[in-house]
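Moving on, here comes subunit A:
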Amino acid sequence: MSLLTVEELDAGYGDLQILDDVDLTVDAGEYVTIVGPNGAGKSTAMKSVFGLTDHMGGSVRFDGVDITDDNPEDIIRKGLSYVPQNENVFPSLSVEENLRMGAYILDSVPSSALDAVYDRFPILRERRDQRAGTMSGGQQQMLAMGRALMLEPELLLLDEPSAGLAPDLVDEMFDKIDEINATGTSILMVEQNAKTALRRCDRGYVLAQGQNRYVDEGDALLDDEDVRREFLGG
Partner candidate 1 sequence: LEGGNETGGDRTIKMGMVVAETGSLSSVGVPLRDVGHLPRIQINDADTSTSAEVSVQDSQTDPQQSISAAQSLANSGFPAVVGPLLSEATIQVTNEIYKPRQIVCCTPGSTSPRLTSLDDDDFVYRTISSDAFQGRALAQTASDRVGASSASVVYVNDAYGQALNETFSETFESNGGTIEAQVAVGQQEQSYVSQLEKAMSNDPDALFVVAFPAGGSQLLRDFYSNYSRDTPIVVPDSMRDPELPGNVGEPLTNITGVSSVAAGPGKDFVADLYSEEYDADTPPFYSYMYDASAILMLANAAAGANDGSEIKAQMQPVANPDGEVVSPENFAEGVQMAADGTTVQYRGASSNVDFDENGDMKRVNYAVFVYNEDGSVEDVDTIEYAAD
Partner candidate 2 sequence: MSSSESDTTADTDRQPNTQTAEGTPPLRVEGLQKSFEGIRAVDGASFSVEAGTLTGMIGPNGAGKSTTFDCITGFHTPDGGTVELDGRPITGHAPHEIAQAGLVRTFQIARELEEMTVLENLMLAPQHQLGEGMWRAVLPGSRGRRSVAASERELRETVWETLDRFELSHLADEYAGTLSGGQRKLLELARALLADPDVLLLDEPLAGVNPTLEKRLLERIEDLRADGHTFLLVEHDMDVIMTHCDRVIVMNQGDVLVEGPPETVRTNEQVIEAYLGGDV
């Protein structure tokens, strides 16, 4: 059975509808990527899973439980974590405080979780007392990811995790996502670095103008002429 099931979802902001009958599924342990033009509604779809948009129709289920109207706190408790696209760290908090906030819903922060994140991103250990707002763009991206991993979620939502990372780190980041995926965490990711993302994922969605366009295995999409021309820059 699918871990995450989004069915005929309509959502948007205020009166403005962005998503139109969007369907998405992520199976347990699966690694799914969403690509599409700017403004297609990819981030909106992620936000909708997390209950951050105005819901207009359809449903979101996690582990068979309807979470369409849950608030973020409850969603996190069920085992989802989310790294937003913009402004994804608390700038005036230190690195370590940022990470601790990632585990807020626990009574106390397990030091093993903290160490695991530090091991994954050594630069964060080095900078544990620096104010997050003064870190470089790429460093902030890592911090945001680290924070989302603090709870060792079942499903991780990532909105453009590789944006702004240096090439070695892009690869590293994708490697890390693979690793995370390998430990059993399912991944739903939005990427503009589309070719790499599709190459690495199990399955991909192409979203355009708020609607599903293509769904297939990642490699199959990469090989599709139309997809290449329209969405992957040839």
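Candidate selection criterion: all candidates are chains of the complex that A comes from, given by their letters.
The definition used in the following text is that a contact is a pair of C-beta atoms (placed from the backbone, for glycine too) under 8 Å apart; a residue touches a chain by one contact, two chains touch by 3 or more; residues count from 1.
Everything numeric here is computed off the predicted structure, so don't read it as measured data.
Candidate 2 is the partner touching subunit A in this complex, chosen from 1 or 2. Listing the residues of subunit A that touch candidate 2 in their complex gives 13, 36-40, 42-44, 85-86, 123, 130, 134-139, 141-142, 159-160, 163-172, 192-195, 230-234.
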